[in-house]
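To start, the structure under review is shown below, and the notes come after it.
What you see is the complex with one protein chain gone and the rest in place.
After this line comes chain A, so read on.
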Amino acid sequence: MSQAVGINFKKSSIDALIAGFMALVLFGPIVGVVLDGYGFNTEFGKVAWMIAAVAIGRFAVSSFLQTEKGIAMAFRYANNNDGVEVLPPGHKSKMVWVIPLVIVIGLLVPFIASKYILTVIILGLIYVLLGLGLNIVVGLAGLLDLGFVGFYAIGAYGLALGYENLGLGFWSMLPIAAIMAAVAGAILGFPVLRMHGDYLAIVTLGFGEIIRLVLTNWASFTHGPNGVSAPLPTFFGLEFKRRSRDGETFHEFFNIPYDSAYKYMFIYIVLFAVVWAVLFIKHRLVKMPIGRAWEALREDEIACRSLGLNHVLVKLSAFMLGASTGGLAGVFFATYQGFVNPSSFTFFESALILAIVVLGGMGSTLGVVIAAFCLTVLPEMLREFAEYRVLMFGILMVVMMIWKPRGIVRVTRTGFAARKGVVK
């Protein structure tokens, strides 16, 4: 990249003009024409401002990319050589201070945010859990799973049906649902051990659909499309209802007026803790031999076999851990909605979770967290454009695959080093 540095202003101007024209096409109808009763007002001033901002911005970017620094940056982006960036072993990130900050902010959220925002964030965190679960299967172990929603459904229905039939509450079902989902993961994982890539994707897709169809059609047990109601969590036995038939409720015990936001605050705090626990466990696992084995399996399965890696164990563990995380997310989803029915677990959900993993960057924890929030919180904020949601996903996917095929946050991992050798 040693070409003469000199900014070609003509090129920048053309870029700016094109961008300005695109902005006109895009913003003209959306911003420039404002409905007013049966008529409409035109706001050309606003549109002109926006176009000017876009054109000037494009001019600046175009000029910058022609400077030496810009060329280097563009080269770095264009040259996204495949694979994982490896940091030296024992590398300590300088960003560690961010973690306590995020925890503190996260714990403050329920007390400052409105009930609506809180519910949106809860939904975001549920998708973070789902993303983290699928990330183990797809991102780390490289097993394409299109039926992840099946485990989500098992967790959600586990809570609802466990409460209805066995009287088990949120706290007992949380671990049981995780175990149930893990068992389902093993049941799915075992027969598909010999499959790779496309074939695996098809089988897992079928699995997700089977779960949904069973939930829809086994009406005597699951109540079919009518759904089942799910219980709320309890705070050391205290319920979050307005009135309880058995014993005191939360607001009576603390002598405060009833507010329906309390239950969301409580769900949020528990969910927040669980997300951090999963993040921590995942962080440790990646550094353990099993994490290495997952990555090795993703890179080259034949090499793994020739090294005598027990690929049955490795694949199953990835499936089971991913599934149990999905099950946890399902329990939270059920308790948050207070109701589950099969239409929440369609293939679109699987695709959404996969989109989170792919957009976030396969295997990248931070990326998955960011992508999960983007893909769940943004649609909530842009409710007016609800019909275009899928279209926007599609565009986002295409754009990402062109410019950032490795996801929002490229996977970096700390290299692993040998333990101190025991010399005998």
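Definition applied: a residue touches a chain if its C-beta (ideal position, glycine included) is under 8 Å from a C-beta of that chain, and two chains touch if they have at least 3 such contacts; residues count from 1.
In the analysis below, contacts and distances are computed from a predicted model.
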Listed names "Ferredoxin hydrogenase", "High-affinity branched-chain amino acid transport ATP-binding protein", "Sarcosine oxidase gamma subunit" or "MaoC family dehydratase N-terminal domain-containing protein", with the criterion being the UniProt name of the chain not displayed: "High-affinity branched-chain amino acid transport ATP-binding protein"
Contact with the hidden chain (one of A:L144, A:I202, A:L309 or A:L366): A:L309
Residue ranges of chain A at the interface with the undisplayed chain: 82-84, 86, 88, 289, 292-293, 295-296, 299-300, 302-303, 305-310, 415-424
